[in-house]
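Before we start, here is the structure in question, set down as structure tokens.
Every protein chain of the complex appears in place save one, which is left out.
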Amino acid sequence: MDIATIIGLASSFGCVLFGIIIGGAGIATFINYPSVLITVGGTIAATLIAFPLPEFLKVFKVSMKILKSPQFNAAEIVPLLVSYSEKSRQQGLLSLENEVENVKDEFLKTGMRLIIDGTAPEEVRDVLENELEILAMRHKRAQELFLTIGKFAPAFGMIGTLIGLIAMLKTMSDPSTIGPAMAVSLITTLYGSLMANILCLPVAGKLKTRTADELLMKTVILEGLLMIQAQANPRFIAQKLVTFLPPSLRVSVLQKKKTTSESLGGVKNAQVQVQ
Amino acid sequence: MDIATIIGLASSFGCVLFGIIIGGAGIATFINYPSVLITVGGTIAATLIAFPLPEFLKVFKVSMKILKSPQFNAAEIVPLLVSYSEKSRQQGLLSLENEVENVKDEFLKTGMRLIIDGTAPEEVRDVLENELEILAMRHKRAQELFLTIGKFAPAFGMIGTLIGLIAMLKTMSDPSTIGPAMAVSLITTLYGSLMANILCLPVAGKLKTRTADELLMKTVILEGLLMIQAQANPRFIAQKLVTFLPPSLRVSVLQKKKTTSESLGGVKNAQVQVQ
Amino acid sequence: MDIATIIGLASSFGCVLFGIIIGGAGIATFINYPSVLITVGGTIAATLIAFPLPEFLKVFKVSMKILKSPQFNAAEIVPLLVSYSEKSRQQGLLSLENEVENVKDEFLKTGMRLIIDGTAPEEVRDVLENELEILAMRHKRAQELFLTIGKFAPAFGMIGTLIGLIAMLKTMSDPSTIGPAMAVSLITTLYGSLMANILCLPVAGKLKTRTADELLMKTVILEGLLMIQAQANPRFIAQKLVTFLPPSLRVSVLQKKKTTSESLGGVKNAQVQVQ
Amino acid sequence: MDIATIIGLASSFGCVLFGIIIGGAGIATFINYPSVLITVGGTIAATLIAFPLPEFLKVFKVSMKILKSPQFNAAEIVPLLVSYSEKSRQQGLLSLENEVENVKDEFLKTGMRLIIDGTAPEEVRDVLENELEILAMRHKRAQELFLTIGKFAPAFGMIGTLIGLIAMLKTMSDPSTIGPAMAVSLITTLYGSLMANILCLPVAGKLKTRTADELLMKTVILEGLLMIQAQANPRFIAQKLVTFLPPSLRVSVLQKKKTTSESLGGVKNAQVQVQ
Partner (left out) sequence: MDIATIIGLASSFGCVLFGIIIGGAGIATFINYPSVLITVGGTIAATLIAFPLPEFLKVFKVSMKILKSPQFNAAEIVPLLVSYSEKSRQQGLLSLENEVENVKDEFLKTGMRLIIDGTAPEEVRDVLENELEILAMRHKRAQELFLTIGKFAPAFGMIGTLIGLIAMLKTMSDPSTIGPAMAVSLITTLYGSLMANILCLPVAGKLKTRTADELLMKTVILEGLLMIQAQANPRFIAQKLVTFLPPSLRVSVLQKKKTTSESLGGVKNAQVQVQ
């Protein structure tokens, strides 16, 4: 569970609710079903025109994704790749076959299978980079979907308010009714703004940061696998891969690697010959 | 028929209509022919200055296009290319001549003719990539046309409202007429906003996603044809091309390929020798 | 004459005029010389600071340009290049010397002179690409000039309105004068908005589309000339160059080429040897 | 201590305070705890959704960073690199080992260790450029975090104002209460605007300029180290590296270098042989 998302969603709704209650006009004042229809309905309709149906339908599935923690983290992937490197240097690339089964990440799995099958290094890089590019494209589309909703929501909010204002101005006779009528018109603007700023834009933001993290982690895997295939020195692999991590993580990751490499024994001496 | 576009258009108009009816001022309140003229007329006029006439005239033709389903989908094109690859490996590249007739997509047709004619691979890539680039340029222009309309529409809506407000403020004597006069001024803003958010921006959005999908699909065709020309292993072609597809489609596409390849018989064995 | 620009300008002014007349306050209400001075004067002044004087002075000359039709169109340039190719294949590159005189486009002229003079192909490409790049830069500057005017105009419109509002609010004593005074303040906002949306932004848009078309056409010329210099097959040149055109034009252009090539006679047979 | 940041923060708060006091309504008028909750709470909540928790938690640590002066400045790093170059030319690359201990910058340290260890030049460039790229990415994320806060703050300010306005309009009976109620609604807009323009956007701006300066300085280190490894002429290194500095600094830096190089003695004569 991604705790930041949960806290964020709960507290943003909480803040708005608190503001409404403090306002003293009661929650009922802020609930207006026709306004929901115009804002939410209009926004969804415009987004349906702008995006293919299958992508639109995946919107909930994708947004659920940001409630989960990311699959991999840097403190795990670098030592894992280093341990694969040590194993393959001692027992050959084919020895990684047993490890493939335990790998959950599809990208790492594909890459490992490619190097076990003896695919040419350029081919491995080509296939994996293509995979990364296509993944980046797909994720960017998902972000764009949320950004699009977040762009249309305030627009339909404003359209609803305009409709309300025009109706009110046209038929106004008793000045005392202006206030409440205007309040109702403004509700669509509020809905549009909430929809954009509490849901869509933050979700699009998280999808963006997640994608960047995932691409970075997969670049680490890609670079690591190519060095494993080239039978590079495990210590060198570790040193190179940690440069992808923030300095604060580097020491602990290199530490972890050391332990692993020592427990495998004899690897230290073997390092001199290579690279 | 692209059902998402139809539903989207119907429901966006529906939402707005519903809001108007709920507003209680009657639909007639929201219909104002001079406002239509200022908003729609001014927007079209500004767009006519900004774009060449032939492109502007194609605006309806292009917008009709997004009502149709896209020509190709991934689940079809990969198995098709793999079957071409199998056929050409068994019977030579010239055997594709019979298939060309049945191909509807102009891009695939051009590419197949080029490889049947024995054009050099670099030349095939050059011609097809040029085609893709020019296609992307043309489609981007069409999007820009809609974005331009979507940018001018709210501007002319605001111009109309300003004209109305100035006229009203200048001649106002009886305070009771302010409301209805202001209502009329605001109608142009509403029209401009609807024109942009219900029509132009969503259509521009769909053109963008369609173009991205079409370019991706044509990149699959381009890469596939080049591998067919290089007489690559059909299984390898399938594996490489599916990386362009979302993971959810990959299994079903590879399955389909299997069936096709088995029905052609004997191809499986032939695969060992190559690559 | 570029008819779209003329119609666009006429109808955008027409729409606004119509709106004013319909408004019923009379055209005189909307004419306010001090407002013209603040909006137009301020905008021009700010643009004068932002751009070098010689470029600013060319603003009218450049904007006149968009009233003229573009010099070349695709349906002419491809057959012309193909006919040059045929002539040069039959009678040598020097035979193009007679054609140079009739060429009006400076870019085509420069390119033809370079290949007649026997300049090295890389040098021809280098000079012509440099020319294209500098041309794109110059045109982009002209667009930016109009975009800058279109950005400052609404800002000075708002400044004028603020000045009017502050003066009015400060001195207001008789509530009945508020309306007309506010009307006058709003006129500068209207002027700024009209200046931007009826003139500057559409003109900048047309300059952008024109530049894109001109660059595309000159890329066709560049690629064509280089293939002519390399003595490529005229049919191949035609096929390659039409890929730069929209599909709708391709057939008619290839048709035209056929006629030309047949009228020159004997070229068809010569084609087999080359490429 | 970065004095500009301190002065900036103090004077921006000072200006606002001054404005409030001059306004005459008393500071208490501008303090409204529910408004703080809605604006600050909502903004933080939305940012929590958009960014991973660990990054969000580092926000204060990162913002403290801009209160400190930058680590290195150009007038120091170039002479330092030149002195290393002179030392390594006289006593060999290994002589830099003694210097490494005194180096505080991690990037320079890593680079020096790499060249002392005899790593291949391409490998040194590769590792250091990767480090720079990852550093740029991480810093850009920190900027984006502040930009995101600066984008959500005014949005939640507006949401708070809308809530206040709707509540007020709905329940308004006594016209004399409109003023104060509206004042309270506007306070959230003020808070959002202050949060964005006094804190987040300027901090994001400083992070941007700092990152650019740091990357430039580290590029100087990278280029310098590679030239030291290649045993280039120290005078040539100095001349090349000063081109990264603004002209105003160049003379003083070259002067400083001269003194250093003369104090080391004999280096001048050695320069003729190399390069």
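All chains are identified by letter, namely A, B, C and D, in their written order; residue positions are counted from 1 within each chain.
Just so it is clear, a contact is a pair of C-beta atoms (placed from the backbone, for glycine too) under 8 Å apart; a residue touches a chain by one contact, two chains touch by 3 or more.
Nothing here was measured: the structure is a model prediction, and the numbers come from that model.
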Displayed chains contacting the withheld chain: C, D
Candidates C:8, C:23, C:160 or C:205 - the one touching the absent chain: C:160
Omitted-chain contact residue, chosen from C:3, C:45 or C:251: C:45
Residue among D:142, D:190 or D:254 that touches the chain left out of view: D:190
Selected from C:30, C:152, C:191 or C:244 as touching the chain missing from the view: C:152
Residues from subunit C at the interface with the omitted partner, ascending: 34, 37-38, 41-42, 44-53, 55-56, 106, 127, 130-131, 134, 137-138, 141, 148, 151-152, 155-156, 158-160, 162-172
Absent chain, residues of subunit D that touch it: 2-5, 7-12, 14-16, 18-20, 22-25, 29-30, 66, 70, 179-180, 182-183, 186-187, 189-190, 193-194, 196-198, 201-206, 208-209, 212-213, 216, 239-240, 243-247
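Simple rule for what comes next: only the chains that are shown with their structure count from here on.
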Neighbouring chains common to subunit B and subunit D, by label: A
Interface numbering overlap (same over half, different under half) for subunit A and subunit D: different
Whole-Å gap between the CA centroids of subunit C and subunit D: 42
Interchain centroid distance [CA atoms averaged], subunit B/subunit C, Å: 26
Overlap residues in subunit C, where contacts from two or more other chains coincide: none
Topology of the chain contact graph, where touching chains are joined (line, ring, star, complete, other): line
Chains grouped in pairs wherever the two touch, ordered by label: A-B, A-D, B-C
